[in-house]
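Sharing a structure, written as structure tokens. Questions coming.
Note that this complex is displayed minus one protein chain, with the remaining chains in position.
Going in written order, the chains are labelled A and B, and every chain counts its residues from 1.
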Amino acid sequence: METTAASPAPAAPPTDDEEEALVEEDLLVEDVSIDGMCGVY
Amino acid sequence: MSVAVPLVEHFAGGLDAPICLTWELTYACNLACRHCLSSSGRRDPAELSTAEAKAVLDELQRMQVFYVNIGGGEPTIRPDFWELVDYATAQRVGVKFSTNGVRITPAVAERLAAGARGCGGVPRSGYVDVQISLDGATADVNDALRGEGSFAVAVRAMENLAGAGFAGFKLSVVCTRHNIPQLDSFQALADRYGAQLRLTRLRPAGRGADVWDELHPTAAQQHELYRWLLAHGERVLTGDSFFHLAGYGEALPGLNLCGAGRVVCLIDPVGDVYACPFAIHDAFRAGNVRDAGGFAAVWRSSELFRTLRGPQAAGACGVCSAYDACRGGCMAAKFFTGLPIAGPDPECVKGFGEPRLATVEPGSAPRPSPDHSRPAGVPVTLGRR
Partner (left out) sequence: MSLLDQAWELAPQVAVRPEPFGALLYHFGTRRLSFLKDRRLLAVVEGLAQAPSAREACAGAGVSPSDMKAYERALARLAETDMLRERTS
């Protein structure tokens, strides 16, 4: 599946928090508990 | 690099197979909890046979469903309960069963713990988890809802599980007006027995419809619960049942999405497939596993599920800044309080639910169906077996 780079370049160098947020958004993996699905006992 | 479609949209659009699902094995129950979401009590004569149940498990294996959450009624009082649990794990389908604890004797606890310890590789019974239902951290609060003696039965089950070394079983609580003041006590109870606490939302489903006005949290309690859940992070499970609270600002851990008909569903004791266990009503019935093509055909082709997997109308919620986060809340909560599905949740955190509820004509909300409750006046006995 092709992906495209679409993140806009920040106007100023990112702060540590912003850098971490960017990395999290781009991460190819997400995880959640198997309990984290609504509609289950 | 970024992905073209957000992950949550893939789930909202449905998958080829559920990730996990709830399977109510029987409507029979030794209790008569006032808020029972499945209106359980009496066994239905048309319950799936052992062979039919195994056929469903075969299908779940083929579809690679990871987990089945077995409930009821009280699933452990079905005579073939252990046979089915063993069959599921042999098919590498994980099982978590929800129980009031009535059959969790020391011997049963020992068997569960032994399975969990396993013997190298992937222990077959390491696939089995237990969830004890409890709705009060003290007997007075719990038994008012679940019946006299039910607190003691649940605690004894937890003692037996802890005594056998079964760590990490679940203590599952439905949050009500009366137990929200007990959140810390629930955590202490879970800690005492080596269990993980699970807090879930009360829906006006099943017999819950009759007690919802009396028992659902107040707006202030809902916010208190939200703050408590934020503070306890991923240590406490929620079944993603509080995704409507994302409207407060910060989402709790979970998909934050209504999974009904998209990534999860319910199979009921007679094989009916519903969007979720909180929506047991003809309006949310997708088909039956006894139909040609079995469960797989229902999951993949039912009209109801196709509709749920399509775009959902936001209705009045479309202009609200919180909509992206809360997605309009729980459709079952809206349905059983007589609200339109395209519109605010009855417990909308912005307060839009309450005025809308006030316009609902008393007695006009849909009634839960089917209803397997015992007739009033039939005594509930808790057998000490």
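In the analysis below, a contact is a pair of C-beta atoms (placed from the backbone, for glycine too) under 8 Å apart; a residue touches a chain by one contact, two chains touch by 3 or more.
Here the structure is a predicted model, which is why all the values come from computation and not from measurement.
**Student:** Considering the complete complex, which visible chains touch the unshown chain?
**Tutor:** Counting the whole assembly, the omitted chain is in touch with A, B.
**Student:** Among B:81, B:97 or B:127, exactly one should touch the missing chain; which is it?
**Tutor:** In the full complex, the listed residue that touches the missing chain is B:127.
**Student:** Tell me, which residues in subunit B touch the chain that this view leaves out?
**Tutor:** 1, 3, 5, 7, 10, 15-17, 19, 64, 66-67, 92, 94, 121-122, 126-127, 129
**Student:** Against the chain that's been left off, what residues of subunit A make contact? List them.
**Tutor:** On the subunit A side, contact with the omitted chain comes from 1, 3, 23, 26-36.
Here is the rule we use: only the chains that are shown with their structure count from here on.
**Student:** If you average the CA atoms of subunit A and of subunit B, how many Å lie between those two points?
**Tutor:** 29
**Student:** Mind listing the subunit A positions that touch subunit B in their complex?
**Tutor:** Within the complex, subunit A touches subunit B at residues 3-7, 25-26, 28, 30, 32-41.
**Student:** Give every residue of subunit B touching subunit A within the complex, in rising order.
**Tutor:** Residues 1-4, 7, 19-22, 66-67, 69, 71, 98, 131, 172, 198, 234, 237-241, 243, 253-255, 257-260, 263-266, 275-278, 330 of subunit B touch subunit A in their complex.
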